[in-house]
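With one protein chain withheld, the remaining protein chains of the complex are depicted in position.
And then chain A:
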Amino acid sequence: MANKEKDEDILEQISNQEYEFGFTTDIEMDVLPAGLNEDVIRFISQKKNEPEWLLEWRLKGLHTFERQAMPNWQNFEMPEVDFQAISYYAAPKNKKKLGSMDEVDPELLATFEKLGIPLNEQKILAGVEELEGEKPQVAVDAVFDSVSVATTFKAELSKLGIIFSSISEAVQTHPELVRKYLGTVVPYSDNKFASLNTAAFSDGSFVYIPKGVRCPMELSTYFRINTENTGQFERTLIIADEGAYVSYLEGCTAPKRDENQLHAAIVELIAMDNAEIKYSTVQNWFPGDKEGKGGIYNFVTKRGACRGKNSKISWTQVETGSAITWKYPSVILQGDNSVGEFYSVAVTKNKQIADTGTKIYHLGKNTRSRIISKGISAGFGQNSYRGLVQVGPKADNARNFTQCDSLLIGDLCGAHTFPYIESKNNTATIEHEATTSKIGEDQIFYLNQRGIDTEQAVALIVNGYAREVLNQLPMEFAVEAQKLLSLTLEGSVG
């Protein structure tokens, strides 16, 4: 009995000690020791000087996260993720730095070369830090490598009343807006990874487009000032007020190395009356080696709410990277006459896995949605489309069209389709069609015969196949994405 008490005393002491060292010192810390608990969350919140309500919300997220079981319905084997082995707070520059370009994986360099990326950018993307006294470059906002460009943009945007900043900054400058909208589309208890993100989100973007403003340029993380290493738990919140329009780009065509294996981001979009949000993603995270080892797990919760009448949200994604891509960008069509769109190209090769698709909830009257999904599997890749189209009892005249096609290259890959169609309204019209096939030998033969080799022929056919989706991307992005597709499939034919 006495022993037990003693043990408990010691335990208590130890835990207090840790607290003393870890959380109350004023010394700047770069990285918090691995582990997730209340103290860690409090520490993050304090570091960011967050208001009380945000801390409480994070804690709710944490408690929900601890309660929730790992999902088990996905069409792949869930890798072991040790949530306690992750450090949940890191000051910028968590990346392993390389001394010079010579240390970079030559394959990666070759890819940069083909994509036509300038040398300076290549260094940043590969995480090379040269020692010539320059400041460490962080995050992709530096891709355009000029603070002045960003500042000019920012001035122009703020003239229109557009708020575009990191979410941490927005919490300080516009707490009322953040509080009003944060977590209203993806609640803290949505799913295990959403809860984790709620508890531990590091940073992300905040965009607010005021009434009647049409954002004059494509917004992107590229231009964002003051971007820190947003890390693995990114959180994005975009609000388009009445009559506003914004197009937002996320990601980057160049392959990006990252030391964090698990990425659990959240994106929330809110469109009010007559507003439109267009969100485009090109994702090319490190997919792991040929055996699929070491690649990124990209588990993202993306959801948009068409709150207002005649509003529109459109998701476009080109997914070529990550060992596992697992996300369903969704749209909740609340407002009457609102429109939701989803365009996706997902490529899996080697041992990559993609389980992606969309969910569209028709709640308002005369709501419309369109889903175009193109999956391409090569090597041992497994590609699943999983989609939900739900029509509520009040969603009169809802209209949906879904098309999802799968292309198989090689006989060891897989393509799967799991659409859910749920209608509670007899005025709804829902169409779903899916096909799976390989590239036609006659098509390849035709191109061969015209002097185009098989590899190029496949690239050409695949680009044609994905055209409907690529066309939805902003122009510069579309060109890059096209190149990226051809590149990704290089070596998977013949």
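Everything below uses one rule, namely that a contact is a pair of C-beta atoms (placed from the backbone, for glycine too) under 8 Å apart; a residue touches a chain by one contact, two chains touch by 3 or more; residues count from 1.
As a working rule, contacts and distances are computed from a predicted model.
Asker: Can you pick, from "ATP-binding cassette domain-containing protein", "Iron-regulated ABC transporter permease protein SufD", "Aspartyl/glutamyl-tRNA(Asn/Gln) amidotransferase subunit C" or "MsuE subfamily FMN reductase", the UniProt protein name of the chain not displayed?
Answerer: According to UniProt, the chain not displayed is called "Iron-regulated ABC transporter permease protein SufD".
Asker: In the complete assembly, which of A:Asn425, A:Gln443 or A:Asn463 touches the absent chain?
Answerer: Hidden-chain contact among the options goes to A:Asn425.
Asker: Quick one: which of A:Thr301, A:Asn337, A:Ser406 or A:Gln472 touches the chain that's been left out?
Answerer: Answering carefully, the residue with contact to the hidden chain is A:Ser406.
Asker: Identify the residue among A:Thr436, A:Thr454 or A:Ser486 that touches the chain left out of the display.
Answerer: Selected residue, touching the omitted chain: A:Thr436.
Asker: Considering the whole complex, not just the chains shown, which residues of chain A touch the missing one?
Answerer: So the residues of chain A touching the missing chain come out as 73, 75, 391, 393, 406, 408-438.
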